[in-house]
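The complex is shown incomplete by one protein chain, all other protein chains being positioned as in the whole.
Right, chain A next:
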Amino acid sequence: MEFFRIKKDIPFMRHALTFNIISLITFLLAVFFLATSGLHLSVEFTGGTLVEVSYPEAPELEPIREALGDAGYPDAQVQNFGSARDVLIRLPNRDDLDTARVSEQTMATLQSVAGPAPELRRVEFVGPQVGKELASDGAMALLLVIFGIVVYLAIRFEWRFAVSAIIANLHDVIIILGFFAFFQWEFSLPVLAAVLAVLGYSVNESVVVFDRVRETFKKRRNLSTPEVLDHAITSTISRTVITHGSTQMMVLSMLLFGGATLHYFAMALTIGILFGIYSSVLVASPLVMWLGVSREQFVKPKREKEEAVV
């Protein structure tokens, strides 16, 4: 079995401008949704209390809402989680509440609602000071990843590669966030972890292509820069698709079997992987070209050596 039977290098670079314009449009759309609707942040970031309960049979949500409203929580959000029998209740932090007791009072209120008694599945309470910290820690982690990758790629390859790879992959991150903003999916800590993991993973993609670019520059002197890039992308495209396909199989398995807890985690990975293929290959490479990569940047040291020998 072999999926890819490519006779000639595909002229990707001829369409470089098109790819960059597509990217720019998706990127701007993502930014637009992020700016207008914003992220639906989980309780970990906003602070508040979250109670998940499970009923023996699907309960009516309206009586639960009313009971909570009567108990002094008119701002409680009540919704199903995963299945109709599981209910998730979100309570924002308020200054006038004894935060340590909220979860117990909520449980007591739920038990007083007529019908079958719920079983407590999980409680999460996050104080206001923790939420802010998590958000700033997340931003710091993102900065550290960007800095680390740029420095590593700059040392290992060339600053042009480092800059293009990071721009291409940051644009992925923004697009994932854009999806979360558009669909108002819950953005939690595991999703943040997934986004950063995908960032590291997509950079791989660019690394593999760049590795080939470097090799081709050294081996085949008759090719122009766009031709070198075309050749590098074409000869790695089989690997790109198969690798991402395999990773996606794993992620799909999480999406199917992982339940509600892993749902958005797997969702972020799926978007990240799909856009990762596109951007790290078809966005990073044109960027490298615009930034003016050329053979001399790779072959120069070797030539000096030869002269010295002569």
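The criterion applied here is as follows: a residue touches a chain if its C-beta (ideal position, glycine included) is under 8 Å from a C-beta of that chain, and two chains touch if they have at least 3 such contacts; residues count from 1.
Methods note: contacts and distances are computed from a predicted model.
One chain of the complex is hidden; its UniProt record names it "Protein translocase subunit SecD", one of "Small RNA 2'-O-methyltransferase", "Cytochrome c-type protein NapB", "Protein translocase subunit SecD" or "ABC transporter substrate-binding protein".
Shown as candidates are A:10, A:71 or A:254; the residue that touches the absent chain is A:254. Note on the undisplayed chain: of the listed residues A:145, A:181 or A:277, the one touching it is A:145.
Checked against the hidden chain, the listed residues A:20, A:204 or A:225 yield one contact partner: A:204. Residues of chain A in contact with the chain left out of this view: 1-2, 5-7, 44, 52, 54, 99-100, 103-104, 119-127, 129-130, 134, 137-138, 140-142, 144-145, 148-149, 152-153, 156, 189-190, 192-193, 196-197, 199-201, 203-204, 207-208, 211, 235-236, 238-239, 242-243, 245-254, 256-259, 261-262, 265-266, 269.
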